[in-house]
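Excerpt of the complex: some chains, original placement.
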């Protein structure tokens, strides 16, 4: 059996225009690597949206995903907390196993 | 009337009807973005070439100043009305107001086409004015919002960049400058794409705008009758003011009308992007519904002919 290490995967759904600031915040708080994933559409308390580029993507959303050690997760999430309500971010934290754990 | 039966408008209507009927018709987003980049390049180039042909005149500076002043003052008036008559709270009122201070590229393009067809084309430099009017209202809108509210996270630098270096502004001004440099002769080899193809591609873009506008209207949650009223009153009032100023500055019919159109139109590209960042608590569904789903079609169908008529009376 292959050796794995436990890490936290943090996924944040946010509006595209916020991506740069959030990435900088992540890096400032110890995040070493991240990946950005696309979305197509969604719905919630504020109504429905779908990716539409007529408006220059102002209404588009992306997922910022990063795999981190537990303590980095805490640090980043603490820094993030004040923004959650402001920018209605959707944040999930999942426990995952990784291989070559010292890369994260 | 004839205007309303142009293919450009008819495709907009087709898109809107398809969305209201809940058809699954949709334009792939990358195409939609590609078309919008194309439109910016094409009108930027065209403006630059016109100015390179006619030289810069003092009118350019007059129009620029008029445009800047309008885009700073319009949000202030709009904000007051949105608060009082529209019953919006501060943040939403400020965000919506910013949209009306800024401008809509496609409304400009539609007006341009109609005026050119009617033999009264606006001056080429109005494209520079268009670009200049895209962003100042954003600053005013944020200022209006922050007088009364505090905000924790300051995406300051990012916001300035998003605003001033917004892709559409950069492309519009960049193409304008390229047009200035290359002039009519340099334009010849690229004119099949940027000139001959323009109207056809604009049809496809307006098909998409029809779809998006109607979907926004269908899903708009907080769009009260009062707000719809304002989304129609704003363009009438601002368009009248803009056209009048244009006439007073001695511009020709096409140019005065175009200043009216710029004043009357509401942004749905640069401003929403900036507002998501600066005033995230403002309701994006609301400001996009007002600018895109009410004011935009109003201007296309009723507004532009009205400002043209005004200009003819005054010039």
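The first chain written gets the first letter, and so on, giving A and B; residue counts start at 1 in each chain.
Here is the rule we use: contacts are C-beta pairs under 8 Å (C-beta built on N, C-alpha and C of every residue); 3 or more make two chains touch, one makes a residue touch a chain.
Given the structure is predicted, the values throughout are model-derived calculations rather than measurements.
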Would you mind giving the copy number of each chain kind in the full assembly?
A x3, B x3
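Methods note: only the chains that are shown with their structure count from here on.
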Find the geometric centre of each of chain A and chain B from their Cα atoms only, then give the gap between the two centres in Å, rounded to an integer.
33
Report the residues of chain A in contact with chain B in the complex, numbered from low to high.
15-18, 20-21, 46-59, 82-83, 86-88
Where on chain B does chain A make contact in their complex?
29-30, 32-33, 36, 151-153, 155, 158, 162, 166-168, 205, 208-209, 212, 215, 219-221, 268-270, 272-277, 280-281, 283-285, 288, 292
